[in-house]
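See below for the structure under consideration.
A single protein chain has been removed from this complex, and every other one stays in its place.
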Amino acid sequence: MTLPKTKPPLRKYRDVAPEGDVPTTRTTGLDPDFWYPFARSRDLKPGKTLAVRFAGTEIALVRPEQGEPYALEDRCAHRQVPLSMGVVKGEQLQCGYHCWAYDRTGACVSIPYLDRGRTLPNGVRGYACREAYGFVFVFPGNQELAQATPVPELPYHGDRRYKTRVLDRDIACHYSFMHENLMDMNHQFLHRSLMGRIRAKLLDVREGEDWLEADYSFSRTEGKQSLGERLIIGSSSTDKYADLMTIRTGYPYQTLRYWTDGKREEPPALDLWNAYVPTDRAQNHNHTYGLIMVQKPPIPGVIHLLWPVITLFTEGIFGQDRAIVEAEQRAYEAQGADLNNEVFPIIQSLKALLARRGVPLPPTEH
Amino acid sequence: MTLPKTKPPLRKYRDVAPEGDVPTTRTTGLDPDFWYPFARSRDLKPGKTLAVRFAGTEIALVRPEQGEPYALEDRCAHRQVPLSMGVVKGEQLQCGYHCWAYDRTGACVSIPYLDRGRTLPNGVRGYACREAYGFVFVFPGNQELAQATPVPELPYHGDRRYKTRVLDRDIACHYSFMHENLMDMNHQFLHRSLMGRIRAKLLDVREGEDWLEADYSFSRTEGKQSLGERLIIGSSSTDKYADLMTIRTGYPYQTLRYWTDGKREEPPALDLWNAYVPTDRAQNHNHTYGLIMVQKPPIPGVIHLLWPVITLFTEGIFGQDRAIVEAEQRAYEAQGADLNNEVFPIIQSLKALLARRGVPLPPTEH
Partner (left out) sequence: MTLPKTKPPLRKYRDVAPEGDVPTTRTTGLDPDFWYPFARSRDLKPGKTLAVRFAGTEIALVRPEQGEPYALEDRCAHRQVPLSMGVVKGEQLQCGYHCWAYDRTGACVSIPYLDRGRTLPNGVRGYACREAYGFVFVFPGNQELAQATPVPELPYHGDRRYKTRVLDRDIACHYSFMHENLMDMNHQFLHRSLMGRIRAKLLDVREGEDWLEADYSFSRTEGKQSLGERLIIGSSSTDKYADLMTIRTGYPYQTLRYWTDGKREEPPALDLWNAYVPTDRAQNHNHTYGLIMVQKPPIPGVIHLLWPVITLFTEGIFGQDRAIVEAEQRAYEAQGADLNNEVFPIIQSLKALLARRGVPLPPTEH
């Protein structure tokens, strides 16, 4: 028996900006042909391994007692157990199950019990690996492109005038929600409890094939500047809209720079660099690695005293962002479609950019 | 290679009552065109929101500092984050992300950063909302029918002769298992540890297009009446089958009334009203809201002394019912079909009624 009674659909509002032609950003994979951070250097100890993932692909990070770290496919060629459960022996990695051994390129160099005269199997995929800025970077894509692809340049990292804070955590959302969250500065309302009420003014938008940047200036309309905020960006000017913030998605990374007095030619008060690395195959989760570089105050050493307040403030901001982007992901999954009704043109451009520069999601691992 | 060896099916018993023509009650949705309780009034504080669900549809309950509560679709028209994460400002609800504001009808009344000259989007769906009996009721279906549809009448709620206990909890089963549990009084065996052994006699069944009711009388065959039971229904008569219980499914609600001495024309010793509100889209979970109205004993105030015992007793009964209906749901899901072998005709009628009056499950949210 089929039930004859039906109900009208519950959702029925007019779209301000129909998105029929906007690509499906939420089902677009991140281009693997870039250098991505996968761990903090300090967390990969000599003689040890770490298991990480890029879009469902398991990767073993290995640091020999001597020499540079390397990265291998995290599945033994034999029975696919994680090599990261194995033993680092000299420069080699031995699978913990039957002791198949691999060199830093992933070539299988020994199977202790293999019959004489039999050829060793080819081994596992190796990934280009470099250390920079306190992170272990891996190039998860086409290895022939790794050499020619630069690791991002961060001029203020290591600069004595700045102190750096590291962001390092799992977020349960597609990386696109991260980019859109930071790019749309009208979301200051989200941070009302920490920053008071701030009005953002969009000054300029610039765009290229694989990048997009926006300039904003701000005016506080309610509440006071918190100590944490003041320590990071300095006292906000009494002049409204005297400051300058530039947010840039330079695919696949994202940066934010802030000049308290609006002078772009000076070193910024704040320089932020973020990478959102998808972990699961559907890319509905990402691991966010970030570097927050804060200009030190004139008096030497004071930055260290103030650091706990800065940390507390940035943790608070980041926690609010995380709660809302994870809510966006849940809504997207419940609805099975992107029903965004975006009225801010720059976000429409950003979604198009992320879809245009991305890749299809892989159907299966092998 | 296909494996040639096969086994006979494990299940092979003769059906007493083949159910080939009985509709698939377990995959029938509850008709949304009724008033359902979604929260206790005391849990929706002034200036606050609550997130609730009807069959997978997210609903935000809102109580302004002044005035009546209201209910909106719990997805901002902008990026679909829950409006229940937002801010109640006067009579309006502001989304917590970019401060889009809605009035009590769901109309979008403000986007702080929208370019001049652009039309506001239509906003979100609003739901008719009323308070009664200490609950916030919402009409989740076709809003044009809300006004003409009455909230159920509960004559003994608020009656000075009765004291009311509220049931309010999630149960992991389809609402039909709840109706069938209460309607089939042969399940007294389930409560043997709390009520002793009781035999139920079915006296009469009456039925209409959207209702069904059964009269029972009882006789204790083993064990003694517990204190909790005695406080609720009075001392059971020494005469067997002298009492009267009427259980009614008046779609979509369910009631139970009990007269210790069998005189239906008198106010009942016990009057129970239940609503089983499906929460998830598949409707395999429900939130049960109930009102247990117990006639006070002749001596004023004694009911309050006895209340903890009554509470303990009803909690115990309800806990046993919950365990068994959740076991039914798990069996149904493991088997992928309703294999019930129902020998009690009234339950077959009840299943047919619930299937007949229900609606198809919604395939997706939008």
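Each chain gets a letter, A and B, in the order it is written, and its residues are counted from 1.
Everything that follows uses one rule, which is that a residue touches a chain if its C-beta (ideal position, glycine included) is under 8 Å from a C-beta of that chain, and two chains touch if they have at least 3 such contacts.
Every value quoted in this text rests on a predicted model; they were computed, and no experiment measured them.
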From A:G90, A:P121, A:G208 or A:P308, residue that would touch the chain that is not displayed: A:P121
Residue in contact with the excluded chain [from A:K45, A:H98 or A:H304]: A:H98
Residue among B:A148, B:I299 or B:A334 that touches the chain left out of view: B:A334
Residue of B:E58, B:E229 or B:E342 touching the missing chain in the full complex: B:E342
Hidden partner interface residues of subunit B, rising order: 1-3, 5-16, 184, 186-187, 189-190, 192, 199-200, 323-324, 327-328, 331-332, 334-337, 339-344
Residues from subunit A at the interface with the omitted partner, ascending: 21, 23-24, 28, 31-33, 56-58, 73, 75, 77-82, 85, 87, 94, 96-99, 111-114, 118-125, 141-142, 355, 358-360, 362, 364-366
